[in-house]
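Every protein chain except one is present and positioned as in the full complex.
Up next is subunit A:
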Amino acid sequence: MQSVARDSLYLSMPVTHRQYVAERSLNSYEYKLYQHIRTLYGFDPGNHEPSLAPVFFHDEPCLLAEALYEKTQFSTKVDYLLCCYKTYQLTKKVSAPLAILKSLGLKNVQAFALHNIGVLSPLMAIEWTLATDSTALVVCLEQIYDYQESQTAGYPKADALAMFQLSSAPGPLEICGYDWTLFPGLPGEDDERQLSALTCQLIEQQLQQSRLDRKEITIIAHLHSDAFLYALQRQFPHVYVRADRYNLLTADPFYSLEEYYGQEKKDKEYILLTFADQAAGVGCILLRDCAVERRETR
């Protein structure tokens, strides 16, 4: 586990965009390119009936960031705008980070995207923020290009947009530690089973190093698949599962976290966000709820 020194990094309460529609077409040049790439790599476009499932935003996720940001009370004094995604952002804008930076009017802020590490890029955002002792506005955004792209062996994927800040200034959730495990070896049939095994192993390591008992922690499950959820629920007594059953990739744990805090008051001091990606690996972030009286368990 990468432990984080006490009082050195805080996570704001995330905000998310949740208005979905069942149909939305893409006509950007990047979409044309991506369709070509899918063909080159042998992804069968299939002949799926259009889904009526509401998995799309009405516009590109990066174009919805401004409206979401206006609902927040984040500090404007940030050093970095870090975009995290698994799905490429096929935007008609110059790039997703620059489009968001411009729309938010953030001056003297460096923007860039972290990706191609499955759903684990928010962990890289933490790594960067700690390395630079900075404040970052993190935007996790996912774009599902079409119905075919939504389908997975687990829960279907959907568009996503979540926003939060990482800062050394005290906030509602203190980051106590984080870690990730990348899959060893080449992709194989065993990946799905390994996914839950590696996640449970990572959680146990976090608990052990933080001297916490399973009962003392709420685990926010990444909505990957039924099998993944059952595996976590079998091993840990307090697992929070969002109701919608969509996999929101890099943004998924933050949608759950926002929802978890929207419910009745919570008494668990520690919360653990899990990240699960069948291609890349697994990760977690251990949080301490600063509203709950510290029990000096660490």
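Everything below uses one rule, namely that a contact is a pair of C-beta atoms (placed from the backbone, for glycine too) under 8 Å apart; a residue touches a chain by one contact, two chains touch by 3 or more; residues count from 1.
The criterion applied here is as follows: contacts and distances are computed from a predicted model.
**Q** What protein name does the UniProt record of the undisplayed chain give, "3-oxoacyl-[acyl-carrier-protein] synthase-3", "Peptide/nickel transport system ATP-binding protein", "Electron transfer flavoprotein subunit alpha/FixB family protein" or "ABC transporter permease protein YurM"?
**A** The missing chain's protein name, per its UniProt entry, is "3-oxoacyl-[acyl-carrier-protein] synthase-3".
**Q** Which one touches the absent chain: A:Arg24, A:Arg38, A:His238 or A:Lys266?
**A** A:Arg38
**Q** Among A:Val15, A:Leu114, A:Ala162 or A:Val239, which one touches the chain that has been omitted from the display?
**A** A:Leu114
**Q** Kindly note down the residues of subunit A that lie in touch with the hidden chain.
**A** The list for subunit A reads 29-30, 32-34, 36-38, 40-41, 43, 83, 86-88, 92-99, 101-102, 105-107, 109-118, 120-121, 124, 127-128, 130-132, 180, 182-187, 279-280.
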